[in-house]
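Before any comments, here is the structure.
Note that one protein chain is taken out, while the other chains of the complex remain in position.
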């Protein structure tokens, strides 16, 4: 059983100075700080490429495009200069959520901001910290769990790339935010997770007690709800509470509809132990149809906990049923075939 | 006119010491506190049974299954041990949201956690309070308006029970949370409320000025929005604000999509008087098709306010119209037939 595709990796472009990790920093620049005081300008080259099956992806190296694309991560105040190399014969672009960009970096045909086929173009994303305005209010900064996607392929509005894999996660952190040990990008798009259906959906792995971060993104045409078993988070910017009296709702199921994103951190297996935990769309026909995956929490020493292999085998053997009728199923024989 | 089904009841398992009420405490145990300091372990037996019409329900006594099942209520730190008696010939389980459980209590076929037909099995749900982590952040506790449901019937993913009535509400409170006088569980599931369509949907009753609590749960395949007339709540854990400067959004309409839940308390008729108030899905075809019910706020002495009987009679006489076209309706004759 191949679970290598679920191995986590730290995102690119995380600030090297503030982390407890040694993240893979791609293109960190020695350029002087931009206009926003503390910010650094970081540069990265992204390659848009065609993939088998009529799909497309973004990658950090030629021939390395993935769906979703690389997880990008910067600090509030930083500027990200993206050199987008279009190795395809399609019009396409990269359009971010959450950050600042001029019309020339909008990534939309409306502003003639896109790469022609085989063209290279630079997009500049700026961020800023919150600032106080009148009356005790603060205008929000850029920190958040965001995402990026093509906004130029296929139609006047430029939505063709969304259906073909051109999307990824983008995190803008505040200085002092906790850094996770592992990161998982989950994109709900039509009836797929990261353009796959179960049992080919990601198996995300961690060891018991590790701090892991989920970046959840919605695309396409359908409403979805993201549910994670045995773990929960606060419905806030960080997924955590800001104080002992923070009255934010704590949730384990949240709408993940087109264009929306959120993120959170959990301690793997905290209070529940290691095991094979489902994450899935809670829309009944969507989960039945294949919108489910696995959060595999290993023992602290990396070994599989008791029962985990059986659960993984069951997951691999599941039959997905777009139309559900109880009467068509012999629930016992289904289970017996697994155990 | 039978409105008895709308009579409220206090949920089971509420803590007896902290309330202004004398709640029905089922299975309160004298066992020593569990690992989480202040918590008690409470035990309850739940019976899963078949109901007429191919439906199923959970109940606290044999032959007493209802849709939705009994409202369960504990305090953060408590442990709930559920002995689930499966009186049916179907594979089924009980899977909670919001609380901690090991894989053996997951309630999902993936972890072989379910009751075979006619089998009894114990599920253990633990809860915890929030705790401070690094950087001024707090990992959230279990307090919230949650829910439980079958996760094993009918399909590999185990969603068959949702369509047949196996679901209910679960409240985890913080010590010090306000306790309501009445509680209403509202489940939006396909085109139904609590598996009924108007005019058979619940009529929830209160007297003017009583503090009542709504637990709203979404299931099925359709997006919904819950709207309550003449009352509103804050979009927080409690539905109330935490301080005079709390900037949370105040709402009277909220997405209630599959797997999501929220709750809130209102003072019945506060600032608006007694009367017959609608609650309904705000999706137009859903409300037209029968997804509406009644919040009947009586006078403080329990009598019906002026006009209430007429409104109840109109509700009972409504014709529901899955496909809406204005031209097909003689709005005057419709109204005259009621008054």
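Couple of notes before you dig in:
Order as written gives the chain letters A and B; numbering starts at 1 within each chain.
Just so it is clear, contacts are C-beta pairs under 8 Å (C-beta built on N, C-alpha and C of every residue); 3 or more make two chains touch, one makes a residue touch a chain.
Just so we're clear, the structure is a prediction, and the values are computed from it rather than from any experiment.
Interface note for the absent chain: among B:124, B:181, B:230 or B:304, the touching residue is B:230. When the omitted chain is restored, the residue from B:55, B:240 or B:304 that touches it is B:240.
The residue touching the chain not shown here, chosen from A:171, A:248 or A:296, is A:248. Subunit B meets the missing chain through residues 176-178, 223, 225, 227, 229-230, 232-234, 238, 240-255, 267, 270-273, 275-278, 280, 282-288, 292, 305, 307, 310-311, 314-315, 318-321, 324-326, 329, 331-332, 334-335, 339.
Residues 90-91, 97-98, 100-103, 106, 108-112, 116-117, 126, 128, 130, 132-144, 152-157, 159-160, 162-164, 218-221, 223, 235-238, 240-242, 246, 248, 255, 257-262 are the ones on subunit A that touch the missing chain.
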